[in-house]
Each structure stands twice: as C-alpha cells, then as structure tokens.
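Have a look at the structure below, then the notes.
All protein chains but one are shown at their positions in the complex.
The first chain written gets the first letter, and so on, giving A, B, C and D; residue counts start at 1 in each chain.
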Amino acid sequence: MIVDQLRELCARLLSEGTAQVVIGYGQAAPGKPAYPVFIRRAEDADQLVWNDQCMTNLAATLKRREVKALGKPAVIVKGCDERALIMLAKESQIVRANIYVIGVECNGAGRPAMAKCASCDVHVPRWTDTVIRETESQAAAVRTTPSSARYADLEAFMRKTPEARLAFWRAEFGRCVKCYACRQVCPLCYCERCIADKNRPCVIDTSATPKGNFAWHITRAFHLAARCAGCDECARACPAHIDLRLLNLALAAAAEDHFGWRAGMDPEAEPPAGAYSLKDKEDFIG
Amino acid sequence: MARIGVFTCWCGENVARHVDIEKVTETVAQMPGVRCSINYKYMCSDPGQAQIRDKIQSERLTGLVVASCSPHMHLKTFRKAAQTAGLNPYLVEMANIREHCSWVHHNREEATAKALDLIRMSVEKVKRDHELVPIRVPLTRRALVIGGGVAGIQAALDIADAGHEVALVEREPSIGGKMAGLSETFPTLDCSQCILTPRMVEVGQHPNIKLYTYSEVESVEGYVGNFKITIRQKARYVDMVKCTGCGDCWNSCPIKKNLSEFDCGMGFRKAIYIPFPQAVPARPVIDRLACTRLKRGTGCGLCEKKCQAKAINFADEDKLVVEQAGAVIVATGYKLYNIAKEQDNAQLSGYGEYGYGKYKDVIDALQFERLVSASGPTGGEIKRPSDGKIPQSVVFIKCVGSRDNAKGLAYCSKICCMYTAKHTMLYKHKTPGGEAHVFYMDIRAGGKAYDEFVRRAIEQDGAKYYRGRVSKITEENGKLIVRGADTLAGAPVTIEADMVVLAVAMRPADGVHALAQKLNVGYDEFGFLSESHPKLRPVETNAAGVFICGACHAPKDIPEAVAQASAAAGKTLVMFGREELTREPEIARINEQTCAACYTCVRGCPYTAIERAETLTPKGVHVKYTARVNEGLCMGCGTCVALCPSKSAELEGFTEQQIYSMVESLMT
Amino acid sequence: MTTDTAIIDTAGEIRVQDCYQCGKCTAGCPVAGHMDVMPNQIVRLAQMGMEDRAMLSESVWLCVSCQTCTTRCPKSVDCAGVMDAMRQLSAGRDAVAPAMRNTLIFMRAFLDNIRRNGRLNELELVGQFKTAGFFSSLSIPFLFKDAMLGPKMMSRRKLRLLGKKVRDRAIVKRIFERCHGKTADTPLKKDEQ
Amino acid sequence: MNETNRFEPRIIAYVCNWCTYLGADLAGTNRLEYPANVRIIRFPCTGRIDFNLIVKAFEAGADAVLVSGCHPGDCHYTAGNYHARRRWMLFRQLLDTLGIDLNRIHFTWISAAEGRKWAQVVTGITEQTRQMGPYTAYREIARASA
Partner (left out) sequence: MTSAASIGYYPGCALHGSSNDYEASVRACLGALGVELCELNDWICCGATAAHSLNHNLAVALPARNLAIAERDGVRELLAPCPMCSMELIRGNRAMARDEKLRRKMSEIVELNIKGETKVLNLIQVFQGIGMDAIKAAVKYPLTEISAACYYGCLLTRPPEDLRFDDCEHPSSMETIIEALGGKTVEWNYKTECCGAGMTLANTDTVLELSHKILSNARAHGANCVVAACPMCHVNLDMKQGDVERRYGVRHGMMIYYLSDLTGLALGIDAHTLGIDRHFVVTK
C-alpha cells in the first residue's frame, strides 16, 4: 500500500533529519476531501493518508511564510503538482536541493476524477527524490496524450460565437465575490503584494462588480500565461464554480501552439514568459 | 496641492488656425490643479519662455504643461527654461497640439476638443511627475581593446597617444591579425608587413598600452564607465619576462610538421614557435597539442635544455587577470568561409561543386596571399600546393559564399573584387606568360583609385575577366577543369587550370557571439555586430560604452577598418574628456518591498540592467531576495514594468500612476 | 500580367526576378554548348517578360531536365522549371523552333500514349513518334534512324508488343481531361485550377 | 462630436516614443489629415505597454485600442517590441476566449518614416470602428460597476 510506504518514509525522513517537516495529506473522515498536514514528528506519520481524495496541490504550501519557517520540507507531489514545483524552481521561488520531493503515482484524483485527469500524461512524477508507485511493473511514467485531448473542452467552447462566449463569461464572472480563493490556492501566485491589492494606481477595480471581476480574471489568467501548470486548484477552490480551467487552457494551448511549451514538463527548458524569439508570430500585427 | 501652469502656444497660425486657442485657455483654467492658463504666439521664443519663467516664480508652480509642438521638438527647450526658473526640469510635460492635432485635423471643433483632451492628459501626468536629478556615474579613463589586428592596433594607439591607458587583448600569440599575413595591399601594392610591423612594434613598446596576447575575454561585468573585465591568459609555457626571443628553443624543437596557422596551412611550424618573424611580442609559445612533453608528461624537453634564460615552464597554467575599463572597443575581425566540406553553421552548405577541400590546388584567397608573400612558405614564389609546380594558368573565382543565398550568405564581402584584381597582378608579375582568368558577377571597386586599379589589372596586366559564375570544378590529368560561363558572350566556358583561387566570403571571427553576449551587443543574422545607428552612430553599439570597429561589424578593407578604429577611439576619447558620466534619470526602479524575486525582469531586460540582489538590514542580515536596477545600465525602456506581475517595477516619467490617470482623464 | 507569366507562377512559384544573372546555370548545363540561347538568357527573357523570344529558342527543347541548374543556383531560382514553363508556352501556342519540332512531337506522342494506356507502351510510342515525325518532317532517314534497334531490342526481350496495361484506364482519361481540357498539351489557366 | 450626429468612436493609441510617435509627428509635418478620434499616449517603448492598459482603455470607454511601435529589428531599446509582440500574441488568445471583440484591438508597426501609414491606420481603424458602432458590450461591463 502506498500509504504505508508514505508513513514509513515520512517517519524515516523526520527521524534521520533529512527533512524538518513532511507536507502531506490528512483526512477527517474517509471520503472527505483531504487537506494538507504538516508533520514534524516521526510519531505523527500515521496522520498521513493516500487515496483519491488527495486533490490539493501541496506545492502551493511552499510559498507561505509560516511553512518556510518550519525548516527544510519534504513534500508529497502528484505528477500534476510536480509541474508547479518545476515552475517554482524556474522562477527562483524554491531551490530544488533544499526540498525533499516525494513523488506518488496517481492515476486520477477526485471522485469523479478531476477534468485534468482525463488527459494527464505524468502519472508518475519524475523530478523527485523518491517515487512511490502502485506496482513496480506499471506503464511508462509519461504517457503522451495528443494535445487535442488536452484542449478538447476549450475547442468545444471556442466553437461558440464570440458573443456567446462573452455572455458566458459575464454570467460566470457575475458570480464572483472576489474572495481570491483562486489566488490563494494557486502555487504560482506567490507575489508578496498582488497587483489586485495595489492602489495608486488601482489597476484592478477592487469591487466585485463586472468591471472589477473582468479585470481581475483577465489579470489572473494572463499572469499565469505560459506559467500555469494546469493543477486546476483555482477552479476547484472557487466557491462560485467559475470555469477558470477554461481560461487556463486557452493560454496553455497558446503556449503549446506558439512555443511548443508546456509549463513544468521539462526542468531544463527555458520558459517563454519574459523571453522572446525573433521568429515569434506576428500575423496579427499590421 | 498641485499648482500647474499651462502654456498654450499658437505657433503663429500653425495651431491657432484650427484650434480655438481662447476656448482652450479658458477651459484649461478650470481644470483641477491648474493655477494659471495663458497663451502666447510663440511659446518657444525668448518672450514666450520669459513668460513661463515669470509664472513659475510668481505662481510658485509645481508643474508645467506646454501645449504646442512635439516633445521631440522642444521638450529640452522648456525643461531648460523651467530649470532656469528654479523648477525641476522633469516637472515639465508637453501636449502635442500641433503635429498630432492642428496639422492633421482641420475641423476646428474636433481639433479643439482633441487639444483639450491632450492637455488634460498632460496636466494629469505632470501632477504625478517626480523631481529627478541626472544620474552621475564615475568614469574609469582606461580602455579595453579586444582584437589586435590592424583595427585594434589603430584604436589602441590613438587612445594611448591621447594619454590614456589601454589594455589590448589578442587571442593569438602575436598581434597583427590578418593584415600581417597579407602580401601587398591594394590599390598601391605596398607591402603589408612593411606598413603594419612598425605599428605593431609601437604597440609593443607604448608605455600606455598593456598587451595581453594569447588571451581571451572571459567575462565582463559592470557598465559604461565602469567595466570589470576578466581576461584569460592561456598557458604559453614560456616565461614572457625571462625569454629573450633568441630562437634557441624553436630552432632545436624536433616536432616540425605542424601546419602553420599564420601560413593558412600552407607551411609548417615547430611545436614551440613564434607565428612569424616580426611577431609582437617576439616570444614563442608551445603548442600543447603538438609538444611531446606536454602530450605525454615526459620526454623531449629539448627546448628547456637549450634555453639559457630558463624561460621554458612546462608547468604553466591559464591565468585569470582582471582589468578595469571605462570603455570597450571590439575589433575581433573576420575569418573566411570554410572551403572544406564541414561547415560550422547548419545554414551554410559548402561548395561541393568546387571540390570542397578535395583538390589540393583549389585554395582560398588568404592561402594565396601566403603563396605570394615574400615571407610565405615558398618565399614568394607562386608554386601550387599539390606538386610545387609553377601554375601556368590560374582561375580566380569571386563571390564564393558571398551573395549566394543558397549557401547561406546573402551579403557582398566587399573587398574580394579589389584583392582578386591584386592577385591577378601579382601572379602576372611573377609568372611571365601565365594566364589569369577571373570569374566575377559584378566588379565593385568604389574607392579612391580603386576602379583604376582593377582596370589596370585587365588592361595592362592582361587578366581575363569573365562575367559569370563557375558551376563545377573537376580534376583531370593534373589539371583542374573549371566550367564557368561568360554571360556577356553568351556561352559556357571551360578552362583547364593549374590552380584555382577562391575569393571566399568574409565571416565574423569565431567566438564573437559569445563575446557579444558578454558585452550585451547585438549581432545580425550573419553574426556581424550591430551598430547603434547605421548612419549616425556607426561605431557605437546599443551597449553604452562599447564601440565596434573593423570587420567584426561588416566586411571591410584596411583603410575603412582603420578609419573606423580611429572613430571608435575618438568616441572613447570624447567620453574620457568628461569629468564623470551623467545619464538620464528616467529609468526603472524596483520596489524591493513588494518584489517577489521571480526575476522575470532579469530575464527580459534588453540591457541586463536588472540584477538579482538581496535586501539586507543595516547590519547585513538577509531580509529577502529582490531584483535591483543597475542605474549605470538601465536605458529606461520600461520592459520590466510590463513584465512585472506585481508591478514592483516602475519607470520614472512613465509611472503607472501617470499612465492610468491619463487614461482615466479621457473618461467622460 | 499576361496569362503567360501566370503559367510560370503556377509552375511552382518560380521567382525569376530573384535571378541576378550570374550564369551558373549556363556554366553547368550539359547541353549549353548546343543551345542557341543560354539558360541564363532564357531566365533573363522570362524576367523581362519576353517569353515570346524564349519559347522560340531551340534551347528550351534541348534542355534535358537534369536539374543541374536548379540545384546549383545561388538564388534558388528553379531554372529547369523556367524551361518547363517555356516549353508549355511554346507547345500551347504551337510556336516551336522548327529544328525542335520532333521533340515536341515525341512528347505529345508520349503523353497521348499514357492517356490511352495509363502506362507507356514503348513500341507503340516509337511507332507513333516515327509516323508523326515523318509526316511533319517528311524525312525518310528519320523514319529509319533507330529502326535497327528494334530487332536487337526484340531479341533481348526488351520490347514487348503488348505492354501490360492499366486496369482502370478510365481514371487516367479523366485525370487527363481534368488537367487540360481539350488538347493534350494545353496547360490549365490559373483560374481554372 | 459633429452636428450630423454620427457616432464618433473613441480610440486610444498606446505608442512608442521613437518610431510610431515620430511617425505621427511626420504625418503632422506632412499635413496628412485624418480623423480626430485618436488620443495618443506616449511610452518610451512598446515593451512598457502592459496588457492591463488595454483593459483600462476599454473601462475608460474606448471603442478601439491601437498599440503601435517600431518594426522588428528597429526597436530603440533593441528588443522591447519583441517582448510586446510575444505578449500580444498570447493576450489576444485570452481575449478571444473571453469573447472580447478582437476587431477592437489593433497592433501595428509604424516607423518614424511612416507618417502616411500612421494616417492610413488611424483612418482605417476609425472607419471600421464607426461601422461597428460603440463597444457597448464592454461599456456595459464597465458601467455595471456602479
């Protein structure tokens, strides 16, 4: 069982001093969504759980000041979470050597499985210190899914007319209460002061009105352009069930289309955000 | 509380014809924060400026808007006026109601409405301007010249003669560059070495010049006025101080069959050698790949035994030296398109049809220079490489690689027409009865006495010129069968030649890209370094304090390279003539408190002006990581502002607050 | 722009204006020595819109389509393609250098042979060519020039009297029809494509 | 607004100081007349122009936005326009997904020598926007803030 291996590893890491805190999943009751737990003593290792409720992207916890204060972390990641971890390293937010990464094979989280799982192609994390797999003889760590599968929902959405799309978003954003849960759970929203909280000038209207909500969601999505690692935590966290995944997909598709880039897939690749190429497309520029 | 003065200019009839000046003046007076609104016929005239100065003082203005022409026309004028009256010049904005309004919109109502909008935006902007002072940058009055060819030599001597110190870095064991290997020079046919070697000696002996030969630039830090350059001095295995250059070592070295770089592979040198007799410094170097001792760790060592000065040091290692300089001059020169099969660039495909490096008697132009040179491997006798016979018929082919899009190089190498004419002359002079055939596409001989020179080759020396390219060269019975065309006669031409000389394209020297990246200098698609402006700033680059000259910039001949070198030296001296450098203060700054240290700005800055830094407490305790703008490097483009997700980057003169208030001022 | 230049365009977008007349095509052409107008001059004529002169040259029919010119062209001008285009013009208007008539006749016979059979029937082609060529040149020696080869080839089982034909010959005819309307060698105009 | 009660679009142009601003200056010097609907905001470089400014322009009631700078290779700051190009390439995709009318956002390269192009571009955008009518969709979004 994976959970036994996890607990054993957790206890060992803490007792050997490899890590000062193990960030993993805990659960109040079977079937309830798992939440992050921060285990600092080997004897607490049995608080860890591993099941299909472990949806949270724990990479997002690393940005928090209070977590940083706990000392060197060991963090449990799924394939999708690992992509965020790689992006954090690319953006100088973490130093890979200072984190112990426990990869766990995942073949779908959530019940029913989250939308992202259908086209998942990193079932076994690769950028890890240890990997725990279901069985040894599983299929390859990376299964390539055609990009059409990844963006199928987007493509279907884009078949609507622009007017219908705008109407859709007006309805979606109309529900937004500006709780910023999307920002809070995003592993890559690590700014010390979010632009949404900036005044003088006030770039984004802070009120939860269409004006402020459009400005916020445009900004959130675009700040993650070619960076979003596709964990979909924003969409899951949204109390208003705004389809934020669709916006993330749009920019992911653009990044893959233009630069052949998928955020967090290759720790060696140079990110296209903040860079340029002389060959960039400019058919839209007159 | 803002006290803004708005000064609307009629520009004679230019503005007043289409813009209702009175209405503008009255409306503007009601705008919030506007203390006074006046108009005048010519704001830029002395009485106009006097009014501005008076109002600044009498109304204690905190900002100034001049609604007149383009800021490109008069912003400096009005800033100066403000400064004279005691107002910080960066508290001046212009509303362009002439070029952008009265000159292009002739409906009076519309033009007046637009003028008001433009002024309203400027008022909002100026309210949020900050007082700025020009940035002062200390200046090191020392220059670094990279490349010791004729361009580098000229630049170094010019600066040194003006009394400033120069560090000259040369990759090869001796300075002199390509020119040192040339035979005679067009259009005068004076001996290349005769004119160059005295200059080389001058460099070697100049008290202001510090020579680093067999050295390369390892890294560059800093910015204009304050560069810190690390130089790698490659292990020479010869103590430059002890060595007297007597020659006992190379005379005794038994490893003889090493192709001489100086002779372009046409001759040989020893494992310990000086590249050529007039080398500066006249100190040998050991080829670590050829020397028995250095290859095996034991054995030979004959040179060490023979050296009475005890200058041989087999334990020598590369050394890193740091030099400070206020300006850098790049003069790294060129190399030739490779006629051997393997190309260093995937876009270049080589000349299979000319036999690649297959036929020994197909040589390139620099090899021919060595063959004709009195100091060359044949002592100046033109003997062909394969069997040493004197070729009775030589074919010269121009535009090999140059102007050949299919082979990857679209440009003209500029000097080949001239040196090919020279080659035919030298060959004809040395080989009575010999035939010189030239295949050319165009003869480009613009220059003082240049065309006359080419005509002389044709008319007096009897070189045969065919207007056409060569399609294929094959070898048969010791002859090279050259199949070309004479497009003027409208016929294919086949010539049986004893030797073929290819005027191959000039390309930037190896390693220049890495160097350009270290210096933050741009280069074009062919790898030639980019000047700042093709007409008006031909030796400057977009990296402040870095100048270029010679063939690293584009193919050019000796006089042009020398002229450009003197220009680069002149630009350097202009800089050195100042007490300190001042730079425009409208640059970026980072709010270190809110910076999340994602370093997107660091990656994106076109000037590498943003650095990774740490915020420390006064006692030096780490608080956080942050990005930080180097004031010496920032040019104020603002790319970092747009890239920064938390808007921790800000650009003076174009702050977020200013721009947003301008946009919002348009909301009605 | 005339229809004539349009044909050059359809023939693979040949950028004749890129040619800077270096003559490398002429230099490498294996048959330039026999040509009345050099390959580079053919391109020049095309460049200047003087196709009429180019297509009347013997050269366009002497070209053996070996691609040497195209392969080595420093400006990547498809010189061999220009030759093709000129031949198409020349054939389309039936304006052919008299000495080259046979080549056109041969090619027409060749295509006609394929149109009917789907594949080449060599014996039939020789027959067609010789008959057509005879009527056009009325030359007895021409008729028998290669006649001696026939029996030799037969004896080596190299000529088959009944070549294997294509089963679906109707599609071949349809392809021909769609490609050129009525006559066997009129190229499509651009707008018909 | 003129008396015929024709809809006069409001167009905000974000331009760089070194190419397009000078191009617009040249249009003036050459007295090339064009519609007065455009309001220029000058930036040092297109690299400075953030996507939030486009949103802001619509919030401010713009019916169309023009962003214009130096042609590739001509940037006064070497590469600012390349950064801008990549930014707009992605941003358009986002706006398209949101159903924001891409005919309201225009990108051009206009050099200091292209006064005529500036006049033509502004004329073209003004006419096109006139035909499309006011950008009510975004005005509604912006107005609903009250």
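The rule we apply is simple: contacts are C-beta pairs under 8 Å (C-beta built on N, C-alpha and C of every residue); 3 or more make two chains touch, one makes a residue touch a chain.
These figures come from a predicted structure and were not determined experimentally.
Chemist: Considering the complete complex, which visible chains touch the unshown chain?
Modeler: Spelled out, the missing chain touches these shown chains: B, C.
Chemist: Among C:M48, C:A95 or C:L120, which one touches the chain that has been omitted from the display?
Modeler: Spelled out, the listed residue whose C-beta touches the missing chain is C:L120.
Chemist: Can you tell me which of B:G12, B:G352, B:G462 or B:G511 touches the chain that was removed from the display?
Modeler: For the chain that is not drawn, the touching residue is B:G352.
Chemist: Over the whole complex, note the residues of chain B touching the chain we left out.
Modeler: Spelled out for chain B, the touching residues are 341, 352-353, 355-356, 358, 472, 474-477, 481.
Chemist: So which bits of chain C touch the chain we can't see?
Modeler: 7, 10-13, 30-31, 34, 61-62, 64-68, 70-71, 84-85, 87-88, 91, 102-103, 106-108, 110-111, 114, 118-122, 126, 129, 145-146, 149, 152-153, 156-160, 163-164, 166-168, 171-172, 174-176, 178-180, 184-188, 193
Heads up, the rule we're going with is that only the chains that are shown with their structure count from here on.
Chemist: Counting C-beta pairs in contact, which chain pair has more, A-D or B-C?
Modeler: If we tally the C-beta pairs in contact for A-D and B-C, the bigger total goes to A-D.
Chemist: In angstrom, rounded to a whole number, how far apart do the mean CA points of chain B and chain C lie?
Modeler: 53
Chemist: Averaging over Cα atoms per chain, report the distance between chain B and chain D in Å.
Modeler: About 35 Å, centre to centre.
Chemist: Mind checking the centre-to-centre distance between chain C and chain D? Centres are C-alpha means, answer in whole Å.
Modeler: Each chain reduced to its C-alpha mean, chain C and chain D end up 55 Å apart.
Chemist: Can you pull out the residues of chain C that are in contact with at least two other chains?
Modeler: In chain C, no residue touches two or more other chains.
Chemist: Identify all positions of chain D at which a residue touches two or more other chains, and write them in rising order.
Modeler: Residue numbers touching two or more other chains: 51, 56, 79, 83.
Chemist: Name, in rising order, each residue of chain B that touches chain A in their complex.
Modeler: Within the complex, chain B contacts chain A at residues 593-601, 603-604, 612, 625, 643, 645-648, 656-657, 659-661.
Chemist: Tell me, which parts of chain B touch chain D in their complex?
Modeler: 70-72, 96, 98-101, 103-107, 109-111, 113-114, 117-118, 121, 522, 542, 586, 604, 606-607, 635-639, 641-643, 651, 653-654, 659-660, 662-664, 666-668
Chemist: If we count contacts the way the header does, which residues on chain A are in touch with chain B in the complex?
Modeler: Of all residues in chain A, those touching chain B are 91-93, 190-195, 198, 200-203, 223, 273-276.
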